[in-house]
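A protein chain is absent from this complex, but the other protein chains hold their places.
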Amino acid sequence: MNPQQEVHPTGCAATARTDKWWLEPFLTGAGFLGFVVYTTWAMLQAGYYWAGSYLSPLYSPLLFVDPNAAGAPPVVHAWFGYWPEWWPSLIPPSPAIFILAGPLSFRLTCYYYRKFYYRAYFATPSACAVAPLPQKDYKGETHLLLFQNLHRYTLYIAIFYIIVLAYDTVVSCFRYGQFGVGVGTLVMAVNVFLLSGYTLGCHAWRHLVGGRLNCFSCPSGQEHPRYKIWKRVTRLNERHMLWAWMSMIWVGFTDFYIRMVSMGVWHDWNTWGN
Amino acid sequence: MAERNFKIWRGDKKGGGFVDYKVELEPGMVVLDAVHRIQARQATDLAVRWNCKAGKCGSCSVEINGKPRLSCMTRLNQFPAGQTITVQPLKTFPVIKDLVTDVSWNYAQNKKIAPFKPGQKGPDGNYRMMQRDIDRVQEFRKCIECYLCQDVCHVLRDQAKKEKFVGPRFMTRLASLEMHPLDTEDRVPKIKEEHGSGLCNITKCCTDVCPEHIHITDNGIIPLKERVVDRYYDPILRLWRPIGSSLKGTSGLWEKIFRKDK
Partner (left out) sequence: MDISEIQTIEHDVLVVGAGGAGIRAAIECAKQGLNTGMISKSLLGKAHTVMAEGGVAAALGNVDKRDNWKIHFRDTMRGGKFLNQWRMAELHARQAPDRVRELEEWGAVFDRTKDGLISQRNFGGHRYPRLAHVGDRTGLEMIRTLQDFCVHQGIATHMECTALDLFLDNGRVAGLVAYWRETGRFVIFKAKAVIFATGGGGKAWRITSNSWEYSGDGLAMAYRAGAELIDLEFTQFHPTGMVWPPSVRGVLVTEGVRGDGGILLNNKNERFMFKYIPKKFAPETADTEEEASRWLEGKEGARRPPELLTRDEVARSIKKEVEDGRGSPHGGVFLDIASKRSPEFIRKKLPSMYHQFKELAELDITKEPMEVGPTMHYFMGGIRVNSDTQETSVPGLFACGECAGGMHGANRLGGNSLSDLLVFGKLAGEGAGKYIKKLQGTPKLDAGQVNAIIRRATDILNRESGTNPFVVQEDLQDMMQKYVGIIRTADELKKGLEELKRLYQDAGKVKAHASPQYNPGWNAAIDLPNLLITSEAVTRAALTREESRGGHTRADFYFESDEWLKYNVVIRKAKDGNMEVEKVRRDDPPEELKKIAYASLEELEGTKGG
């Protein structure tokens, strides 16, 4: 026997685990970073976010537009008209700048994202039974991170965005006053579908629609209508992680698709014949 | 028959170290069997807790190759042949001897939780509850108190916050009481303050190690966090509550709606 050996290894990321515990935080961390890099790049482009009647989700809702920019829509598509003249020249004139914070705030406070980024980026802890980054006085979500409790408000924002994106998809079917569909319409519709699956499986939503009740049948013994809604949300919630990743990747892809079509790199198959 | 090497931590409060053992293998062996074989022939004073040996009592929790697990449900053939298997006591609780730790802290937490307080019985002397209303509670009540979740929770394991957080086991116990359709007690203030719901950063390791596959985080802790938000952090609800009650003139009603949906 070696005397005075520690029962458990100590120090940052110390563990007795023998498997590849670092793989999951590495992959998720890299995956999300990839998305952030792409979104930032796409935002800074300030162009090629409009193709025919398709609007990139990264640029919607479209508040102001500079119709002279490459791959930008006509001014009628902007909610508040022309790009403001007072805009400082240091900042790229990208309509995405106004709106990306909305969905981002939803994902940032999402219970699933919290799990993954506390693990992947903050190592508190990076994997189970692996020592976390040492902290003198761990405070969890009681202190600096108190804002996480406002997740339900970011949910309201996210629901608003989904309505806007659904509207965009419907509007995209009318090009030159003519009804039609294309691969782009499909891509946009799938985007709305995936985002809805993710958003409506939200933990805060699950609480609000029924989780806050202690009894779904009181006092009459009859089933409360909220029970069925809660059950459905619960079913989505069970796959919240999957919905989160699928919807995030698809948002990026939708932008990429429209960008490629807008730049003329890809051809969009559609009923309008162009 | 084949043999396998084991490294088992031996020692007590004062210290100790790993001791190597060789165990002859039998088909279907679990880690607890190997420990028993060592105990019966090589080291009769090797301390280990166990009872049912079928994953129902939650006594034999240890850390096997660094992972918190029930030793009676961990088969040896899931490890690559020839790999040495390391068995250690739980990290979160102080060692008593060898693989046995002092888990009395958990019993102290349980005592702090306000007990079940049922409402009135029906006129026929029976309580009535619908199955749909107890499904959630029954999930939490599957808990066998193996304390693997308490062991893996970094708040207790690494952050030394035992005095501020009751741990996942007792968050699910609180959830089972708060969501109980007959219960009339209000535990939300204590869940926030004394029981420390805010210290959980939902990294979900408790759920990962649960041998009963209880969705500790999604179904237990997060819903409790949301109830705390209802009461303390939702600005609109905070503003609305006094307005609502003055409008209605019956302070009780809105309290009922927002404080406790019983």
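Going in written order, the chains are labelled A and B, and every chain counts its residues from 1.
Keep this in mind: a residue touches a chain if its C-beta (ideal position, glycine included) is under 8 Å from a C-beta of that chain, and two chains touch if they have at least 3 such contacts.
Since this is a predicted model, take the numbers as computed values, not measurements.
Trainee: May I ask which residue of B:Gln83, B:Asn110 or B:Thr184 touches the chain that does not appear here?
Mentor: B:Asn110
Trainee: Of the residues listed, B:Arg49, B:Lys91, B:Lys192 or B:Lys225, which one is in contact with the missing chain?
Mentor: Candidates B:Arg49, B:Lys91, B:Lys192 or B:Lys225; residue touching the omitted chain: B:Arg49.
Trainee: Pick out the residues on chain B that sit against the missing chain.
Mentor: Chain B touches the missing chain through residues 12, 26-30, 33, 39-41, 44-59, 73, 75, 96-98, 100, 102-104, 107, 110-111, 115-116, 118, 121, 125-131, 134, 137-138, 141-145, 173, 177, 180.
Keep in mind that, in the parts below, only the chains that are shown with their structure count from here on.
Trainee: Touching residues of chain A toward chain B in the complex: what are they?
Mentor: These residues of chain A touch chain B: 1-5, 7-8, 15-19, 111, 114-115, 118-119, 124-125, 127-129, 131-132, 135, 138-142, 145-146, 149-152, 203-204, 206-208, 211-218, 221, 223, 227, 237-238, 240.
Trainee: In the complex of these two chains, what residues of chain B are touching chain A?
Mentor: Where chain B meets chain A, its residues are 9-11, 15-19, 63, 65-68, 83, 86, 88-89, 91, 95, 128, 130, 132-133, 152, 154-155, 157-161, 165, 178-181, 183, 196, 198-205, 208-209, 217-218, 222-223, 225-230, 232-234, 260-262.
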